[in-house]
Each structure stands twice: as structure tokens, then as C-alpha cells.
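Complex shown without one protein chain; remaining protein chains in place.
Should a chain be cited, it is by its letter among A, B, C, D and E, assigned in written order, with residues numbered from 1 in that chain.
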């Protein structure tokens, strides 16, 4: 069996911490730590959309902004959007859209902002996990949460939740987001060079990992509601 | 008599190809090849102008966007507007405006986009030739077409339709656009060092070249209408 | 007593020239020279504010744009806003706001543009002096003028109206703007390393300098009104 | 529009399409190489009325510090406003950036170009390969057309001259070291049906796409799910199984 | 809102505050260092519900031509839209730029960092110190929190490795040469009263602030008047006299 640098088993997640309600000013928020990767998400809305001509008559517009804090990586990240972050905003948005009842808020907008405070691979999946809890924390009506994790293949073995060291070794990097209860995939990207059979197995491994993350997300929300109730 | 590198006589145009209706999505379009220079133009409109506060109460606004494709030149062109392309957008627009019945479309806008796919001198004049045919192809009401060509003076001789090799040799580069039937000039620029007499003769040479181009433009439109009629 | 390179006494201003009404197109304007520093200010407005959604229901919006002309300094300044100029626009605006009866012009805007034609330290204070005269020249109702000057401490002595040579020697650079009649401070910034006592004394020195500048500002406006009357 | 949309949807439910094609049938695909003389390599791809131009330009630049012995690959796409009333002037849209990055990943991850052969002087000088994708007419399925055009332009490309000081673009030297041919196939979901090569009407009613880029050996080198689509595991399995077959058909065109 | 504002104003007139604090009392101040592993130094500062993160990154760059024997200092602030409904995406606002520049001046003018010790090779190579300030939650008094976080992150920072060619960010070497601890205290004027550490409600009714940054020896290294505030000489004298005392309290936290 593959020995991972951090001592994990191939199908083991990194230590994961999820907290809901971390930003008092936001309508909903969450902090997600997966190993050394830290994402914080804040939701503002639903609220009236401006400028008016961008409003949709039959649903809310979901806006997702993903950004890396300058000191989140070894080499300082220059502030401002990059081609990479523009693509990530799009795939993250499209990973979340399927679970939100956007049609309940015609002409409105819902803003989800996600900052990566520390990056050690898997920032888009941590972002999705945080955004999904923040949306629930904001009381936005949803079919289910979305849970996400990246998987890969190292030395012929399928491994869950890659670190950035492992990203240099893997035959592929496959981030996946799912709607856990329905087992539907809402984000799927792949970089690498692997067989279709590998991909099939990896997606299933990711789904398994997502189920664990899903439990952590729900526990975080439960803690938040109990805390709130206690106030 | 001057021997030109491509074997042309001084007063001879480069081989010219004009096709109307090359972009199915556009209201009108045209492709113009003059030697190795290739311009493609597309017209969208007349259509309602936005934002509203830019609308003119008594006429349509003509917008012309000239852009060089990154691989159109030997050194790759960086995408996005340059100071040169901003100036060209302006002179091209003002070369076309005099022939368009803009007053027939108050509050409207007409967009003319021109991409230079391959550049071997004379891109602004090829752009005007293409734009003018595209406007006619779109059914925009016009007084006449506009035809354009650049002229120069090499080894004391007046030469028509410069290549980029010839641009390095000429005493001046004089692009001219005309309304062929009225013999009126709508674009005239000059770089160089020549006598007023030279300029007078060169403008006449350009006008002569434009009359030939004008025939090619009309033939292209005729072919297009026949093709359409045949459908 | 400190010998200053230009022969001034420590508490002496540089030669100062103020002229009102220097830009015919503007509603009000002024040119201020303090030594080799030259600022020119123009006021446009009060006028209706656009875009409409930025209008304030109960007062006018004051806009101040400070810019250095490319050839104003030894090293050419690149055109366009810098972080420094963005900060200066803000502090200059907030130095002027307290004297303007903005509440007399609800929904309006007043634009104050200031160009530094030549820079030898003290550009923000020269800018304020020019802007204040330009506002008065435009007939904008004001409680009083605003007068400004920078002070410093060289070789233990307090000095008024620093040059850029002196900026390299001073223990601190303290630009101050005041409402002269009420002796109220509307701009105060400090760079340096000095005791609180130093600052107290320096502010008083600045105030004294401002009173002199105030007289020059009023004289300039008087000349302007007499000239106008004479027309 | 709405009536038209419902008609398109109903047809597809029955396994039919408005232009009479089978669900897994491409429109006429045409590939023409060497269409731009100033480019080191170029290709025009038409799929039905969709028309895309790709150009390859080479320049000498400093390698990235983390890959001192490799060349550089830069893929850029411009959705020129000539091509569609949907496109606007200005910096590349989210869609154009996503398209360029998916094409880039297919080429990069498949190791289509032998990047180490582009190195001139380790850490100092290497060939930078710029692939620019320019849309001429947008009649649906831009991604498949763009990826195909990019590959065809690479296969057409030849090195310019290099004398150790500057590039001589009048010289047309050796071919680029291309060792693989990644092909992208977009599976487009409309209702509960997946189809290939959607036209504009079909794209206007789709849920989204699963784009799968594969190599000659059937291996997969890039995947992108795009649009607010959801996918069941069996659907993914099914599409993964089919991608190679359709890719092979397109590969024969270049 | 207006009713709330008048209530806040009336309380302050009486020397009271809506959260029960004394006029010169800070909310709970918490400083935590070393919170970001990829930064060379970092700190989280909370003042009440206001939360700010500062990170220090080091890189090797060419010194400025006019200071060939010194390192470089670059302070940048981003008002992330996660932190407040008042913040927007896009380039730094006027407020964010002013905040960063006031923090910068406090550090630079106090000579907090021994800049000449950052020089590696005069005129050629020196350490550039990037301090990035990232707002997590905006509940008032961002400036004091940001300046404190920046100082704490500097005190936490250690040099990465440098082999003469490139930086090795896996190494954690010596501490940065920090010799002074500049602390910013914002005196906020509401009506005719000056108070410390305003919350959001108080900021919404304030005239403006006088920000005074001072060193351990009581010397003042930066001042900024912000907002359409006017100040009488006696008010300035009074605040100058008090700044050092309040700064000392905050200084003990880092």
C-alpha cells in the first residue's frame, strides 16, 4: 500500500475542520480547513439586483467570486483576478447552482465570496465546501448541500484528497463536487493522463470522500444552530 | 520603369479577392484579400442603441472596431486595443460615415467589426473595402460604396497598392479612400517627405486604383445577390 | 540660525504668486506658484450630477482630481492615477469640504481639477491653495478660503514651506491646511520621527504661514474682481 | 423563441434533431491547414457553419523558473464580435477564458508537444508556443472546433529561424515536435439526452456539457463539466466509454 | 437608521456608548501570530468583532535606484467583499489605499525595520517585504486593527532560504530585523467628543478621525486626518498628548 508523506492511507481525507457563522457582517459564512488549505466563504443576499438590466425575471442570479489572498501561497499571489481564478469562479458557480432554489427569488442576486487564506492543493473543492455551508447558514433554500474533494492516482493507487506535494506525483488531478444524497456530480474536471476505467473508479472514490465531508458540513451547521438557539 | 519585387507594374493593384456574405451570424459581412493582406468585416445592426443616454435623436451612431488577429503579423500582436488601432477605428469610421444614411435610423446603432487576419501593408484600406461591402450586404442604405487603397513613391515613380516590403522603400505612404462615383475623398493620411505636386498626382493614382476596386466590390455584391436569389 | 539653501529664514515662505481666472473655459480657476512648485486648478460646476444614482438628496458631491503633469518632475511621471495621487485626491477633498456650503446644491456635483505643472515639494498644499481660490473664483459659496503649507524641522529648527532638497533633511514633513479666520485645521498629515511637542509648535508655525498665504489668496481674488469690473 | 425551444426539446426526446442528424452525428467537419502565411502554423476548422481559425506563433523567451529545461505554451482565445451578436468587444469573457484553458489542458496534459525539445539554453532561452484561437462564425460547438483547430495548427507549424540573437520569421524550418493528438469531444445534455456537436438552437436549450479530451491510446487527458448540469455516475461511465471512439473519428481529419 | 443615529449621538454627548464602554476604552483586543503557514510572518487581530489578517511575504528584488543599499517595503490592503456589505470587488478603493499608505508610513518613518539589513548585494539584490492586509470582518476601526496586525506579522516573520539564485520558502531562518514598534491610535470625533475604537454605528455618525502613530519613546511617526473633520489647535494638542499612552497599551499586545 502507498505510503503518503503525511502518513494518511490512500483513501483517507486530510484532517477537516468546518465552522459556520464566522463572519458577523455576512448573511451566512463558513470556514473550511482541509489539511493546510483554508477557505472562508461569505454570502450576501438574496438582495435586489443592480444594475437593473441584468435582473432575471424568473430567478435570482448567483455570483461567485473566488480569490487567493496574496500570502496564501509560497510565491506571493498578485491581487486581482487571473485567468485561473476567472475559470474557477465559473466552475464553482456551476457546481452550486443546481442545489439552490434560485427561482424563489426573481430579480434578486445572491453573492458568494470565497477567499483562500492558505493554499495546499484542493482550493476549489475547499471553496465549494465552504460556500455550500455559508449558503445554508444564510438560510438560502437548497435541495441539499454540495460536497467536494479532489482525487488522484499515485504509483498505481487511487488516492483521496491530494496535497500540493502529491499533485506533483499524481497521474491525474480530478476535483469532483457532488450532491451527496442524490449522488449527482456538479463539478468534474480532470488534468492528467489516465484510462477511462481509472476515471470511473476515481469518481467513486471522490463520492465516498464527499459523503464524509457532507457529515462534517452538517455537523458544523448543527453546532451553529444549537449555538444560535442557546443565545 | 520600376521593377517591383512581386513583378507588378507601378500602377497595378495586387491580386484582389472580395467575397460578400462570409459570416452567417452577421447581418452583413465581407472578406477582402489584397495580395497577402486579408480583412474580414461583419455588420450588426441597425439596432437599438444601449446605453440609452448615448442615443442620438436624429441619426444612428456608427461604431467601427478594427483589430489585428494575434497571428496576423510576423511578430505576434498582443490582443486588445493599441494607440494605433484606436486611431484607425476613428479614421475608418470617418471614411465610411459620409456614405451611410445614418439619419434614417434615429436612436439606433450600427456596429462594424473588422478583423485583420493577415497583414502585409494596406490593412486600413482593406478594412474599409471590406466594411463597405459588408454594410451593403447588410442592406444598410448608402449613397455609394467606399473604395480605398494606399499609394507611394519609390525611386521617383508613383506606385499603387504598397506591400510591406515596399513600405520600407517608399518616400511616402498615402492611404486614400474615395466615394468612387462622386470622386470624393473620405480618408486621406500621409507619412513621408514629398512635394505637394507628388501628393496631387498620388491622390489621382489612388483614385484610379479605387475605381478598379469598386468594380470588384460591386461584382462581389452581385454574386452574393445572385446566389441568394438562387436559393 | 539655520542657513537655508535658498537664503530664506526658517519661518519664511518661498516667493508666492497667485492668479485667479487663468482658464477661460472653467467656471473658476487659479494658478499658484510657491517657489518652483506650480499648481493650476479649475472648477466646473455646480452642475447636475451623473450618473443619477450617485446624487445626494441633501447636498452636492465634491470631486477633486489631483494629477502631476508628466514633465513636472525630474523623472518623468507616467500619466494616470497612482496610489499616491488617489490618497491625495481624498485628503485634498476633505481639506476643502468643510468650507463649502455643499448643502446649497442638492443633487449637484462640483468638480475641482488640479494639475501640478512643476513639482518642488509642497504640491498638495499648493494644490489646496489653488483649488480654494478657484472655488471662490467660480462663485461657489464658502465659509472662508482654505490655506495650506508644509512645515518641518531641520537641525533642530522649525522651518516653513519646505523645498524638495529640504524634504531630504527634515526630521518630519507636516503639511497642514487651515480655515484661516477660525484657525481650524482641515488637513494634517505627518511623516517623520518627532516629539508631540514638536508637532504642536510646527502646527502653529504652519498656521502663521497660512495667514500670509491667505492674504495673497484674497489679493488675487480682489485683483480678479477689479479686472472683471474694469471690463 | 420559446415555441422553437419546445420544438427542439420534443424532437430530441424522440431521438431526433431539427437538422435531421443522428444524436451522435457531427455536422460536416472541414480542416484546412496553412491558411495564414504570417503564422508559423495555422488551420481553419469548419463544423457546419461554425468556423474557427487557430494560429501558432513562436518566440524566444525565458523558461519558467520551475521548468528551466522546457519551452512555454500559451493558449489564448478571442471571441471576436464579428462572429456572433452574442459576443462583445473588450477583454476575453469568462467563456473565452474557459475554452482557452480547456484546450490548453488537453495539449499540455497529453504531452502533445515535446516541451523539453523547445529548450534552447536551460534556464535562459526556450521557444514559447503561442496558440491563438479566433472565432469567425459561432454556430454552436465552439470547443470541439477550437481544440481541433489548435491541434491542426500545431501539426502545421514549423520553427522560424534563430541565430542565437533574434528570430527570423522569413525562415520556415523543421516541424514542431508533436507526439500526441488530443481530441476534445463535448457531450451536450438536452433534457435527459446526450448528443454531439450541438447547433445554436440546441445550445440554447441545453443543461450543459461534459467535455472529454482523449489521446490515441484512449487515455483521457482533460475533462471539464460546464454549465449548471448534474451528472449521475452511470452517465459519466457511459460518456467516458464513448469519448475515445468519437475522438478517433475527428482525429482522422487532422 | 436615523433614529438609531440620533440615539448614538445623544449617548456620546453624555459620555456614554451604546455598548457600554468608556469613551477611551477599546473592545476586547486579541492578537494571534503565526496563523498562516505559507506566509513568512502572519497575525490575526480581533478588536471586538472586527477581524483583520496580515501576512508578510519576502522576495528578492532589485533595490530602488535612490536607495541601493536598502530593502524594499510594500504595504497593500484589500477590503475583501467577504468582510462587509459595504465592500465591493474590484481594484482597491480610495479607503483601502489610504489605510495601506498610513500603515506603510508608520512602519517606514519609525524605521521599524532596519532596511539596510535587508540588502543582499548593493544596487543589485535586496529583500522586498510585502505586507498584505486582508479584512475578514468589518465592525469598525479597521485602521488600528490593521496597523497592529501588520506589526505583529512583522514580528512573527522569519527569512526564507536564499542560495544566491532563488528563494527557498520551505526554510524558516532568522527573524526580521525589527527595531521599533509603531502603534496607530485613531481618535474619532463624534459631535464634539473624541472617542477610541469606534464600532460601526459610531463610525456612521462620526465627523472623521485623527490617526496618530507613535513609537515606544513617545515620538510621533505618522499622522493622518481623515474625513471632513475640522480640528482646533487645543484639540490637536490634547490628542497629541494622549496618543502615546493608548499606543503603549496596544503595544503590550504584540
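Quick notes on this one:
The rule is short, and it goes like this: a residue touches a chain if its C-beta (ideal position, glycine included) is under 8 Å from a C-beta of that chain, and two chains touch if they have at least 3 such contacts.
Quantities reported herein were computed from a predicted structural model and do not represent experimental measurements.
Shown chains touched by the hidden one, complex as a whole: B, C.
One of B:41, B:116, B:150 or B:207 touches the chain omitted from the figure, and that residue is B:207. When the omitted chain is restored, the residue from B:51, B:156 or B:196 that touches it is B:196. Residue C:36 is the one among C:19, C:36 or C:182 that touches the chain missing from this view.
Residues of subunit B in touch with the missing chain: 83-84, 86-87, 89-91, 94, 97-98, 174, 179, 182-196, 199-200, 203-204, 207. Touching the omitted chain from subunit C are residues 23-26, 29, 36, 40-42, 44, 65, 67, 69-76, 79-80, 111, 113-115, 117-120.
By definition in this document, only the chains that are shown with their structure count from here on.
One of A-E, B-D or A-D repeats the interface of C-E: more than half of the contact pairs, counted by residue number, are shared by A-D. Note on subunit D versus subunit E: their Cα superposition corresponds to a rotation of 120 degrees, in steps of 5. Set against the C-alpha centre of subunit B, every other chain centre is closer than that of E.
Taking each chain's centre as the average of its CA atoms, subunit D and subunit E sit 48 Å apart. As a whole-number value, the distance joining the C-alpha centres of subunit B and subunit C reads 51 Å. Chain-to-chain contact here is organised linearly: an open path runs through the chains from one end to the other.
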